[in-house]
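Step one of this worksheet: look at the structure below.
Only a single protein chain was left out; the remaining protein chains are all shown in position.
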Amino acid sequence: MGVFKKNGSQTVWFENPPVIISTASVVGPQEGEGPLGKTFDKVFYDTYCDEETWEKAEQRLMLEAMKKALQKANLQEKDIDFMLAGDLLNQIVSANFTASALSIPFLGLYGACSTMYEGMALGAMLIDGGFAARVLVGASSHYSTAERQFRFPTELGVQRPMTAQWTVTGAGAVVLAEKGSGPVITHATIGRVIDMGQADPQDMGAVMAPAAADTIVRHLQDTGRAYDYYDLIYTGDLGTYGKKLADHLLRQQGYDISDRFTDCGILIYSGAQDVHAGGSGCGCSAVVTCGYLIEKLKDGSYKRLLGIGTGSLHSPCSVQQGSTIPGIGHALVIEAR
Amino acid sequence: MSEAIVSEKQRKEYAAIVSRVKPKPRVWRNMFWAFVVGGLICLIGQVFYNYFLSLGLSLNQAGAATSSSLVFIAAFLTGLGLYDEVSRFGGAGGIVPITGFANSMVASALEYRAEGLIFGVGARLFTIAGPVLVWGITTAWVAGILYYFFR
């Protein structure tokens, strides 16, 4: 059997584009105080989110986002065919433990910070492939759990380089459905893993920028579209310097998209928040997409978005052993309907 | 192999672009604050030292009492979540003094408290302090042994 719904080398298109019938975002204090604060469904004003540990807090964020997304769509757990979710912690415990509190068949994902986009792409495929009517997708991250696992204990006195990013404390969830009202996902471009030889875990923008640029170029080639078909092209968490690098790489290949190019990691915080190069983490693209960007599609400010969830695929162990860090980027086309 | 494999040349070119875009650390500013913060901590140490001497302690006793006092203060400030701000601001000024050593012990132990008193607090106290003791004690031992044979 031939491949019917794939264009070019990496892009799939959906015959009946799955609908994003509801989204939810739950964040921590720093994100709540940021410029997008009003676009989130719930803000916790304590990083522990009324829990004992930060790990439990992250699960709480994800569970609340999942439940809120169901509630906004007037759905019960039994109405969902599959749940797809992931996070940054070892063995994706936040997603696994959240799934144990929801009685929905579950597939755990790891795409580092690109997990939300990986999940939405797979969810859309499940629906358009006829395997599911409704899929719940989510991703979470927490500054303190990620900092502890990937970098230093939070109370350790360290200076962060200007390229370091601030892991977003937050979780986003979407309900994708076969039919309904809301923005639709029309295409997904699955990224290749690209290792450009960068090895600095404090500069993940430089790790991910080549992967993001590669996926954008592939997407435009596969679909035959000009970049200005989209009102906005955004990446998940390249941060200030990563975005500059992606811009540069795209220009080298003949694409100047800078008039409509932004990054969720830049949008989520203001310059005054001492977050250095911007936000990062699974939660970054998840909450900005589920809050701000979907809102902008609904109020008509944007009609067509090209979003690239970006991920830095290292582990603390690979970094300690001096391995270089590969990056990935998955693109989705989200259009207002 | 497939074209996804990036060539060495591409990597080198990319590394050059990255180092051009990468912001330089604000070295002079960082040095200034490291000097001020580190100097102040040592100054406080001197105040303690003089005070303990004035109580009639010997030089060695006063030194030990000074270190212990500074360690206590740093442990307390770390617990309150304030010491990481000292180093975030002062950089090495907060890391190099013995207060930074104490901070490194408490920060690791505190963070993993939820993993219990043995593998959590007990083991993690030495995440950074362990290497420091290993290197310090071994170097001193080597110095002692060499001194024994070659004095």
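Read from first to last, the chains carry the letters A and B; within each, the first residue is number 1.
Rule of thumb we're sticking to: a residue touches a chain if its C-beta (ideal position, glycine included) is under 8 Å from a C-beta of that chain, and two chains touch if they have at least 3 such contacts.
Everything that follows uses one rule, which is that contacts and distances are computed from a predicted model.
J.: Look at the options "SGNH/GDSL hydrolase family protein", "ATP-binding cassette domain-containing protein", "SpoVA protein" or "ABC transporter permease subunit" and return the one that UniProt uses as the protein name of the missing chain.
T.: In UniProt, the chain that is not shown appears as "SpoVA protein".
J.: If you put the missing chain back into the full complex, which of the shown chains would it touch?
T.: Displayed chains contacted by the hidden chain, ordered by label: A, B.
J.: Would you indicate which residue among A:31, A:64, A:81 or A:155 is in contact with the undisplayed chain?
T.: Candidates A:31, A:64, A:81 or A:155; residue touching the omitted chain: A:155.
J.: In the complete assembly, which of A:10, A:23 or A:47 touches the absent chain?
T.: A:47
J.: Would you write out the residues of subunit B that touch the absent chain, in ascending order?
T.: 22, 25, 27, 30-31, 34-43, 45-50, 63-68, 70-72, 75-76, 78-81, 87, 90-93, 95-102, 104-107, 109-111, 113, 117, 121-122, 125, 128-129, 131-133, 135-137, 139-141, 143-148, 151
J.: What residues on subunit A make contact with the chain left out of this view?
T.: Spelled out for subunit A, the touching residues are 47, 54, 143-144, 152-161, 200, 202.
Just so it is clear, only the chains that are shown with their structure count from here on.
J.: How many angstrom lie between the centres of subunit A and subunit B, each centre taken as the mean Cα position?
T.: For subunit A versus subunit B, the centre distance works out to 35 Å.
J.: So in the complex, which bits of subunit B are touching subunit A?
T.: That would be residues 4, 6, 10-12, 14-15, 17-18, 21-23, 25, 30, 78, 81, 83-88, 91, 94-95, 100, 103-104, 106-108, 110-112, 114, 127-128 of subunit B.
J.: Residue numbers of subunit A touching subunit B in their complex, please.
T.: Going through subunit A, the ones touching subunit B are 52-53, 55, 148, 152-163, 192-198, 203, 206, 210, 241, 244-245, 248-249.
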